[in-house]
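Below is one structure, written out as structure tokens, with a few remarks after it.
Removed from the display is one protein chain of the complex; every other protein chain stays in position.
Which chain is which? They are A, B and C, in the order written, and residues in each are numbered from 1.
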Amino acid sequence: MNLSELLIELLLMPLVAFVIGLGMVLMMRKIAARLGRRIGPPLLQPIYDIIKLYGKRTQISHGLIHEIGIIMAVGGYVAAETLLPVPGMNGLADKGGVITLAYVMMIPSLGMALGVGQCANPNGSIGISRALTAMLAYDIPFILVIFGAAYVYGTTNLADIIAIQQQQGVSGWGLMQMPLLALAGMLALPAVMGKQPFEIYIAPAEIATGPMVEMSGKFMGGLFVMQCFQLYTAGVLYTTLFLGGGAYWITFLPKIYAVVAIPMAAAMLFPRYRTEDVIRLMWKWPVLVGLMGLAVAMK
Amino acid sequence: MSKDLNIWLDDLLGDIENIQFKRKSSRRVRVDVGSEALPALLELLQGRASYVHLSAISCVDWIEDEEFELVYHVWSYETRSLVSAHTRIPREPGVYLSIYDLYQPAAFFERDIHEMFGVFFEGSPDMEKFILTEWDGPPPMRKEFDSEAFVNQHFEWEQYHPQWLKDLEEEGGGVTTRPEDIRL
Amino acid sequence: MSKLDNIPVRHQPTEAAGRKRTNPLAHVFDELVKFCQSRSMFMLHYCTGCGAIELPPAMTSRFDMERLGIQPMVTPRQADILLITGYVSIKTLKRIILTYEQMQSPKYVIGICSCTVNGGMYWQSYATAKVLKDYLPVDVYIAGCMPRPEAVISGMRELMSDIKSGRAQNWKRYYENYDHYLGNQQKLFGEDWQTPTDIIAEARHYGLMTDRTLGEHTALLEKHQRPLEALEMRLSAREKQKT
Partner (left out) sequence: MRPENYQARSQPPSNEFELNFGPNHPGIEGNYAFRVKLNGDQVLEARADAGYLHRGFEKLMEGRLWIQNIALVPRICVPDPVPMEVCYSLAIEEIGGLEVPERAKWIRVMQLEMSRLAAHLFAFGGHAATTGMYTTMFWGVADRDLILDRFEELTGGRVYSIYNIPGGVRRDVPEGFLDRLSSLLDYLESRLPDYDNLFFTNQVFVKRARGVGAMTQEQALKWGVTGPNLRATGLEFDVRRDDPYLVYDQLDFEIPTESGGDALARNLVRRAELKQSIRILRQVIERLPSIEGPIRCPIPNPLAWNVPAGEAYTRVESSKGELAYYVVSTGGDKPYRVHVRGPSSMHAVQVLEKLALGARLEDIAQIMFSLDACPPEVDR
């Protein structure tokens, strides 16, 4: 692969991720609306929101760290997108691998913590401390699932993982090979995406939307963009590990949307857990299922 | 039941002096009592007659008599009747005893009356401003406070005088409604 | 109370002063932003009065405001629309002004219910402010006691079309006529009324300073200037009085 092709891919991959992520945000809001017997927002609503937020006249910044925090939050995901292979584009997937990805996916939360800390709003601080605790909760099953999958496939290279699965057709998918690990991943997925019942860190009725409380204008817009990436990353990673990745966009897109839609639909049927219940739940069931899956995989 | 209640209350209240007792209906009893005897009456009602629920304390400003009337409505879950104990205190200086030790809900009502009428209750746990924290005029519920005059003095209204109103006024003003059109 | 008679009610859109738009695409961008602003309105989740009871029906399944891109937001920082749902008591009005000044421009105020127009049925009440537009620039009034959800949504659509065509510029009036609004506020809250937001500096920043921004009332700001204090919190009053 020559340098110019790589550069184009690096540019294109986050862009594609953003567009698909917008669709996921729309889908999330539509699902919430349909379950609530509503019609829901129009087709382009997510992009309207983002353009509007960037077009605000007043942009209140709380200082350099505040801005850097948002850049880290978005940038962390942009970096993650280049590590995630999609049909036709591998980006840095060959070089990085799933371990780098797992590290990179923690950067946004830390960036948010930095930015929110600068705002000095107690609601934000409480929210971000809850968010980091929730990250601690879901990271154990998340890492467990990733390592289990890497062990089974014998590689941490995501492009190779896709190739291995596709050689054997549907029966070669991770879902068939290691159903327990796939189940553990599915259980942890709502927490990775930050949806009910694991979203107490943004509970509006308690801490006025927590970390977002002082975010406005382009900072809020940045968080909206981050949400697109967040949903996309979770969907694509799960698809890559367990659903055979994508050879063609036409099979890849339904898979990632379905992966995101399942936790979304469940989320609207549950209230929030308390923080300690999140940890208890996350360290109990997904970890237990994941460990069993690991044991089965190792024999 | 109501007759028993009457006799029973008569017995109970017999040993308090300066008390008038009137049964309004089977579940409503009015008691007029001197201000010095009211706490004792309430203590009796609560301790010996199971009137444990203080429904409300109402204050009425009888400006012509220079008096505040305090009405304590207490309810018994057992006899299912409500006793309204009326007492009067002089308007000046407007100080009375708190019954917080007997009935905890009194704290809210006493705070409210203090705020709205300026009656101070000795022994009440909290006499701070609550609703009118940003009001520095006289206690507004006193009869001498004229809300309308205050508003006219402090606020201005939108000058609303459209053409159709002017036309109406030229014609002699007022909207005429035929008697058969008046509906309640 | 100073009068607003000599000031036009709606401004023609003025070019941002001090900045020349040379980019030929700037106009296109402006139009795009305006369109998106009209299609994505975040309203502040603040029930100031009884009209708020008709907002849940307007937001939920029956009338579904999200169809129009309107959704509630929690903090003033993120909101575009301040809905004044009904009468404003003086205590609430202070909070409303604080909230309004913290919102990010462009921002819009919608006065719902008759009480925001002229005091409504509480005209003789000592505790409510009567004419909302004396204290804040109001973009749209929705009259009624209380307006039905359809009326609320229709008022929102009115505001949407105003934003799209660029007529809804009332937020600029707050900067341009700050002295007038501050004067009315001071009349109600006392001379030493101050808010933590520096409106004058913001007006200078946006190039919205006029000769009506500064005046006798803003001079009082300097006079009564005092350091920012935390809101007084007397939690232990109860224990203190007891002892």
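To be clear about the criterion, contacts are C-beta pairs under 8 Å (C-beta built on N, C-alpha and C of every residue); 3 or more make two chains touch, one makes a residue touch a chain.
Keep in mind it's a predicted model, so treat the numbers as computed, not measured.
Every shown chain touched by the omitted chain in the complete complex is listed here: A, B, C.
Across the entire complex, the residue among C:S38, C:Q78, C:T99 or C:S114 in touch with the chain not shown is C:T99. Checked against the hidden chain, the listed residues A:L3, A:L64 or A:A205 yield one contact partner: A:A205. Of C:A52, C:I97 or C:L136, it is C:A52 that touches the chain left out of the display.
For chain B, the residues touching the absent chain in the complete assembly are 27-28, 52-56, 58-61, 71, 73, 75, 77, 80, 82, 84, 103-105, 107-109, 112, 116, 130-134, 140-141, 145, 147-148, 183-184. Touching the omitted chain from chain C are residues 44-50, 52-54, 56-57, 59-62, 72, 74, 76, 87, 89, 91-92, 95, 99, 121-122, 124-128, 145-146, 148, 194-198, 201, 221, 225-228, 230-231, 233-236. Although one chain is not drawn, its touching partners on chain A can still be listed: residues 32, 35-38, 122-123, 126, 196-197, 199-200, 203-208, 268-274, 277.
In this text, only the chains that are shown with their structure count from here on.
Taking the mean of each chain's C-alpha atoms as its centre, the chain lying closest to the overall protein C-alpha centroid is C.
Averaging C-alpha coordinates per chain places the centre of chain A 37 Å away from that of chain C. Centre to centre, using the average C-alpha position, chain B and chain C are separated by 38 Å. Averaged C-alpha coordinates put the centre of chain A at 60 Å from the centre of chain B. Per the touch definition, chain C reaches chain A in the complex via residues 32-33, 36-37, 39-40, 45, 60-61, 64, 66-67, 69, 74-75, 77-78, 80, 104-106, 202, 206. Within the complex formed with chain C, the chain A residues making contact are 29, 33, 36-42, 44-45, 47-49, 51-52, 55-60, 204, 208-209, 212-217, 220. If you check the complex, the residues on chain C that touch chain B are 1, 90-91, 94, 117-119, 123-127, 129-131, 134, 188-189, 234, 237-238, 241-242.
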